[in-house]
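Only one protein chain is missing from this complex, and each of the others stays in its spot.
Let's look at subunit A:
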Amino acid sequence: MTLATATRRSVKQASGRGRDRRPVDHGAWFLVLPALIPILVLSVGPLLYGIALAFTDSQSGRTTATQWIGVLNFQDLLHDTLFWDSFRIGLLWAVGVTVPQFLLALGLALLLNQELRFRWLARALAIIPWAMPEVVVGIMWRLVYNPDAGILNETLRDLGLGDGRDWLSGLGTVLPAVIVVGVWAGMPQTTVALLAGLQNTPRELHEAAAMDGAGAWRRFLTVTWPALRPVALTITALNFIWNFNSFALVYVLTNGGPGGRTRLPMLFAYEEAFRYGQFGYAAAMGCVMVAVISVILAVYLVGRLRGDENA
């Protein structure tokens, strides 16, 4: 509908302007169409369909017709303490991963931005976690955390710090243990983004500030940070979303256990949809996740932007 009107309009414009310097508009549609159709069919369409499903009693493999049930799924969700437990864990996980991820990545990016020897090697090694399949990352850390054959407990034994423990089965240790893996896995992207931002900060300003006798910390606050701030905001916001929606890492590490202590909302919704076949209910969970994340991000970004104005 909108597509048709837009095409008509653009054709009219193009013919009206005659041989413009860049006669693009109708040509642009030809260039855009091959990607636009799959996007509409396999991304935008399913997204809207998914939102609609949240208001139905859709189930897998049922024989009777699916019916509209209004907000019943959402009312049920409101009283589903298991889901809210999972949601709380998801938020803990997302914040617990995103914040250290950012701080550690910032430190690494600042180091890699220095004229250090072996910097090329460090840069290459630092992005290895990025290249790995998430499933392999999960498997790898299971080997590290393994109570007997794992290197973590062995190192603790060597250092005389006790016999170690079963990190991924302990109710108290599992969430921190999983968060460490999350931080590890996401550091490279964040580092690369921040490094890109750093290389964009004006070097002359740095030198001028140093000339004026500003110390490293002051230079960071007055020169580096203002230039880096937009990149930092964007990447933390993205990281937060990605982390909140992450699945494979925790699926492989603990599959949500023990006792649901690491059952992130994505795992919860996945089980609801594909183990119990409750498509409508799982879709409602997805909607709630989007809504809450959007609100949190809006508050975060508005707060940060206001901070910009005050500064």
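Some notes on this structure:
Going forward, a contact is a pair of C-beta atoms (placed from the backbone, for glycine too) under 8 Å apart; a residue touches a chain by one contact, two chains touch by 3 or more; residues count from 1.
The rule is simple: contacts and distances are computed from a predicted model.
Missing chain, UniProt protein name: "Sugar ABC transporter permease", from among "Cytochrome oxidase maturation protein, cbb3-type", "Beta-ketoacyl-[acyl-carrier-protein] synthase family protein", "Ribose transport system substrate-binding protein" or "Sugar ABC transporter permease". Of A:Leu78, A:Leu103 or A:Ile139, it is A:Ile139 that touches the chain left out of the display. Among A:Ile151, A:Leu171, A:Leu221 or A:Val299, only A:Ile151 touches the chain left out of the display. Note that of A:Leu72, A:Leu91, A:Leu156 or A:Val290, the residue touching the chain absent from this view is A:Val290. Across the entire complex, the residue among A:Ala28, A:Leu78, A:Leu161 or A:Leu221 in touch with the chain not shown is A:Ala28. Within the entire complex, the positions of subunit A that touch the omitted partner chain are 6, 10, 21-25, 27-32, 34-36, 38-39, 42-47, 49-51, 53, 104, 107-108, 111-112, 114, 116, 118, 122-137, 139-144, 146, 148-151, 154, 157, 184, 187-188, 192-193, 195-197, 199-200, 206-207, 210, 216, 231, 234, 238, 241-242, 244-245, 247-248, 251-252, 254-255, 257, 265-266, 269-270, 273-274, 279, 282-283, 285-287, 289-290, 293-294, 297.
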